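Only one protein chain is missing; all other protein chains are in place.
Here the chain labels run A and B in written order, and each chain numbers its own residues starting at 1.
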Amino acid sequence: LQDHASHATPAINPKNKTLVVFSGDLDKALAAFIIANGAAAMGSHVTMFFTFWGINILRRNERVSVAKTIVERMFGWMMPRGATRLGLSKMNMAGMGAAMIRGIMRKKNVASLPELIATARQAGVRLVVCSMSMDLMGIQREELIAGIEEGGVATYLDSAEAGSVNLFI
Amino acid sequence: LQDHASHATPAINPKNKTLVVFSGDLDKALAAFIIANGAAAMGSHVTMFFTFWGINILRRNERVSVAKTIVERMFGWMMPRGATRLGLSKMNMAGMGAAMIRGIMRKKNVASLPELIATARQAGVRLVVCSMSMDLMGIQREELIAGIEEGGVATYLDSAEAGSVNLFI
Partner (left out) sequence: LQDHASHATPAINPKNKTLVVFSGDLDKALAAFIIANGAAAMGSHVTMFFTFWGINILRRNERVSVAKTIVERMFGWMMPRGATRLGLSKMNMAGMGAAMIRGIMRKKNVASLPELIATARQAGVRLVVCSMSMDLMGIQREELIAGIEEGGVATYLDSAEAGSVNLFI
């Protein structure tokens, strides 16, 4: 298992970090961005790969008018539109739990998720959205915040192989 | 923390990838197999270690007659029997969400989960099922699709230590 002479072994650098952000829950998104921003502040190159429910984190808050099938429109309605609308993975209680956490964060002067996303971008964290997930869920580029890279599993794997801190969130 | 002279340091190869598949949700299973198959196609040795709910992904679709305790029988009934019956981790709506996603995937000619599993096997992805989970949930070998390896936490750790892309899904 250890050695495959037939393939060049890429160099591994622990300062390269790649997070798959599969979840679209507020609590997990916060964890992902806190780790990403902490790592960037400590000199790491961080790639976040948003897939499945995770792409909702990158949606614009405002409704965007794009052509969609009925099923795509339904998915678009049912899924949260952006970082300010995400629920909690536990104790969400129809959004009350998420509102409580947001309130506590404000009171304690902890950066909100939109602020964490802005910091990540300023710090050069690479934000990549999974093309296949967008296609499956009928989310289009115009519906996402600007400046997000698009990529597939190969993009993810190239980034993951270059580092040793790889998480699936 | 960095150095333990008392233990031989195994070589780390980023082309060795090990995924713990803990979840038995359709969406997470799809993510796991898409990563596994992508990696295999790019020359990686991939091990998938199925534990807890993840073992349901490997169950045969058909009912298999085996001796079980009442509790084991209950677990067997309540848990999904195989890749075609898994639900979504979010928006499952009693299976409607999962059916919608399966419909979209068919329409867009995206490989289904059973197809992804077949591809993984052809590509030599190593599929290991956790013995302890099988024991706890009362799932027996005859109930799983053929050709799955059985292993424990040591099997998992040996594989994980040989690589740098380690995910818990």
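We take it that a contact is a pair of C-beta atoms (placed from the backbone, for glycine too) under 8 Å apart; a residue touches a chain by one contact, two chains touch by 3 or more.
The model shown is predicted, which means the values in this text are computed figures rather than measured ones.
Engineer: Write the list of chain A residues that the hidden chain touches.
Structural biologist: Residues 10-16, 27-28, 31, 34-35, 38-39, 42-45, 89-91, 100-101, 103-105, 108, 110, 159, 162, 164-169 of chain A touch the chain that is not shown.
Engineer: In the complete complex, which positions of chain B touch the hidden chain?
Structural biologist: So the residues of chain B touching the missing chain come out as 1-4, 6-7, 9-10, 12, 20, 22, 24, 51-53, 71, 74-75, 78-79, 132, 135-136, 152-154, 156-157, 160-164, 166-168.
Assume only the chains that are shown with their structure count from here on.
Engineer: What whole-number Å value describes the gap between the mean CA coordinates of chain A and chain B?
Structural biologist: Centre-to-centre distance between chain A and chain B: 23 Å.
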